[in-house]
Structure formats: structure tokens, C-alpha cells
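All protein chains of the complex are present and in place, except for one that has been dropped.
So, chain A:
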Amino acid sequence: MSGHDLAIVGAGPAGIAAALEGAALGLSVLVLDEQDAPGGQVFRAVERAAGDPALAGDYATEGMALVRAFRAARGVEYRPGTTLWHIDTDTLRLSLLREGKAEEAGASRLLLATGAQERPVPIPGWTLPGVMGAGAAQILLKTAGAVPAGPVVIAGQGPLCWLIAVQMLRAGAGPVTLLETTRGSAATAALQAGGLWAGRRLLLKGLALVREARARGLRVVRKVRGLQALGEGRVEHVRWEGNTIPCGTLLLHEGVIPSTHVTRALGLEHRWDAAQLCWRPTLDGWGATSHDGIAVAGDGGGIGGWEAAVATGRLAALDAACRLGRIDTAERDRRAVPHRAALRRALALRPFLDRLYAPAPEVLAPADDSTLVCRCEEITAGQVRAAARLGATGPNQAKAYLRTGMGPCQGRMCGTTVAALIAAERGITVEQAGVLRPRAPFKPLTVGALAGLAKDDAA
């Protein structure tokens, strides 16, 4: 088993930045990533797709530069196509799956840079074929150059909705309609959060996107509530408060939340973030978790976007080098200065965005009893409420009542919704309802793969 100084899980902006910084400080770095190429979701497939005019912007310029630097780095062992399914928290031994075979790796320190996932948007009909996450459609554009055929409806809110609308229109899709769910009161609350001047660069980028979307013919309907996807066998219409429009592809988006599956499975300390309405691991200013040997960087530690992820990745690598005795704390602190400044700039607009695009209560806990919340086991909001009345005190107890969180996704999709429904029904906070505790394996593996590992150990 190879013993690296630092193992990094995830080759997105945070993982790449940490690898570059760590290697520059003389650490031997191992980077594991589930994808077959570096970039994470934000810069997914950038080496293949940077030339696509639909994706012009940060993706093609800064994303490409980051991935090029990663490819050129010395002292970094990169294992793409590698799935992490277990971490031994005593030894930091990692159990992996690559090309159908289980293998192991070891490191003195571990950095989890597992990024974000789209917040589930449980509306009636969201399991119909033709309904996807907006980010999912963007991944299709990046990895395959494909766009929806026929009328596209993007429903929800957040900067990504506008970016995807523009990219779809540039790529020739359409007509595209944006059903924006932002509430009227949100703008006032957002303005009170401030940060507009410090975050002006991001704000101007956003405004340019809105202008381009309008110029390219995006139809926008505001203050949409009561969304439903309708159709027989696939989505055919989208309905909201008395309006119905035809729809070939419905793309839902209510922002992103940290991917905390692994950090929760490890039993690391987490806290409920009331501003971003999600769980996040408890971290210090260097990304250190409640476990001595494990740190978190990037959106997996709280949503900040790719520029913040680069900064937190670099900070975590500096701390790793310090704890491994390569640099002293004074050197670490000195080198951290520019990254702390970059992090402040990247996060300046975040309070404004968090308030403007805070999901409505019905996104967190669907009002309609018949809405499916657990896609795997097909459990409705009404069933979860009934379980709460029978005594289920949180998502971990609900598993025994309903199997929510016990299907193949292990609660990645329903965990937060189940907790919010139970909290509302029992008159407690989401924090009191608790967070779903997943178990290893983090991703399914075959008995054959597992048995192969045991044989290798014996040899």
C-alpha cells in the first residue's frame, strides 16, 4: 500500500488547488476522483469541451487553466475513475473501487473535496422521465454537447438557472422558459445583507448573464409557486397556480448543497447552516474537521462557488504541510494571506445570494401529501408526516418506519426533505430532527470486488 502524505478525494477546483499547493510544498499527493477527467462538476469535461461556443466564459478560460496546471503538476499521483467506498478513521486507510476492482490506499492526512449536489426539488411529478436537475442538463452539455429537443422549461432559482438558460440558447435549444420561484420579499432581505460593492465583480457577471438571456429570447415568469410536472409516462406539461404550458424537458433547480455523504458517514461533527439551509461539516479556518487527520475544502464544506473552493483548497494544503512538519505555523500563516483575501472576495456576495435565492418552505417540505420525497423507495410526503405522528423523531428513525434513505441513493436525495417534514409535523427544528447517518459502502460494490480485495490481502 502506498503511503502518501496527503490523499485528496475529488479533482474539482478545491482538490486541484490543494494538490498544486501541497505538491509545491513538497508533499507526496494522491488525488482520487470518480470522474474520468479532472475539473469537478463545474469544469466537467473541460479538456474536451472548452472549444464549444455555448460554454464560453470562466469554464473555457479559468477552468481550462486550472486543469492544465493540474495535468502539469509534479509530485501528484492522479487516479481518475476511482470511487471511494470506505475510510477507516483510525488508520486513514481508503477503500476504493477502480475498473470493477477493489483496492486500497493510505495517507498521513486526508482532504475531502467532494463538492456539491443540486438541492432536491420534490414537486408533484418530479420523477417523470423528462424532468431533471438543471445542473444535470448542463453536465450533458459539457460531456456530450447535447441539448434538449423541444420546449425547455427551467423552474426554480439561482445563478445557475440563468447560466444554463444562456448556454442552452447559445447551443440552439428552445424555446426556453424560466419559471423563477424567487419570492417578492426576497429582494428586500437580500439588499439588507449587503456585500454588493465587495462582490461587484460577480454581481456584474450575473447581470451580464441576465442581459444575454433576455437578448437571446428567454421567456421569464416571476414569483412562480405551486409547480407541478404533468404527463403520461413522461413530462408533457408544467403547471403553476392556474397556468399550464407544454414542456419537453423540465429542469429543476433550487441551488446546490454540500455533498456531505462521506463526512456524515464518518461521524464528523456537522452543523445546520440556517442561511444556506443545509448541513455542513464543522470546520476551522483551515478546513480541519472534528477528526485530527481529516480536512474538508470546497463546496463540500459550505457553498461558496469555485473561486472560494480554490482558496479553501490551498488553505487546507498549507495546513496539511504545517501539520506534517514541512512548514511552521508562521510560514503557513504568511502563505495563507493571499488565499484568505481571495476567499473574502469570492464570498462577498454570498449572503446576498443566500437571501435572494433562499428556497421557499414548500421546497424543503412539500405541502402536497401525494408528492414523492424518496425517489428510490417511492415514499410520499404524506407517509413521512404519518410516520412523524406515529413517533418517528428524525430521518434515522424514519428508515425503520418507511425505508426512506435505505434505497440505492442512501438518502442523498430524500434525507433533508424527510428531516424537514418530520420537523414541521412535530413542531421541532430541522436540527433537532437530526441528520441522516449513512453507512459504508458509500457507493455499491459487488461481492466479487470485495472478495478480490480479501484475496489480495492474503497474498
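Here is the rule we use: a contact is a pair of C-beta atoms (placed from the backbone, for glycine too) under 8 Å apart; a residue touches a chain by one contact, two chains touch by 3 or more; residues count from 1.
By definition in this document, contacts and distances are computed from a predicted model.
A single chain of the complex does not appear, and UniProt lists its protein name as "(2Fe-2S)-binding protein", one of "Spermidine/putrescine ABC transporter", "(2Fe-2S)-binding protein", "Phosphate transport system permease protein PstA" or "Beta-ketoacyl-[acyl-carrier-protein] synthase III". Here the missing chain is touched by one residue of A:205, A:239, A:326 or A:375, and it is A:375. Considering A:41, A:177, A:276 or A:371, the position touching the chain not shown turns out to be A:41 (whole complex). Summary of contacts with the chain left out: across A:217, A:338, A:361 or A:408, the touching residue is A:408.
When the missing chain is restored to the complex, the residue among A:57, A:75 or A:248 that touches it is A:248.
Only one of the listed residues, A:144, A:274 or A:400, touches the absent chain: A:144. Taking the complete complex into account, residues 34, 36-37, 41, 45, 48-49, 51-54, 81, 83, 100, 117-118, 127, 129-133, 135-137, 139-140, 143-150, 171-173, 233-234, 248-249, 259, 375-378, 407-409, 412-413, 443-444, 446 of chain A touch the chain not shown.
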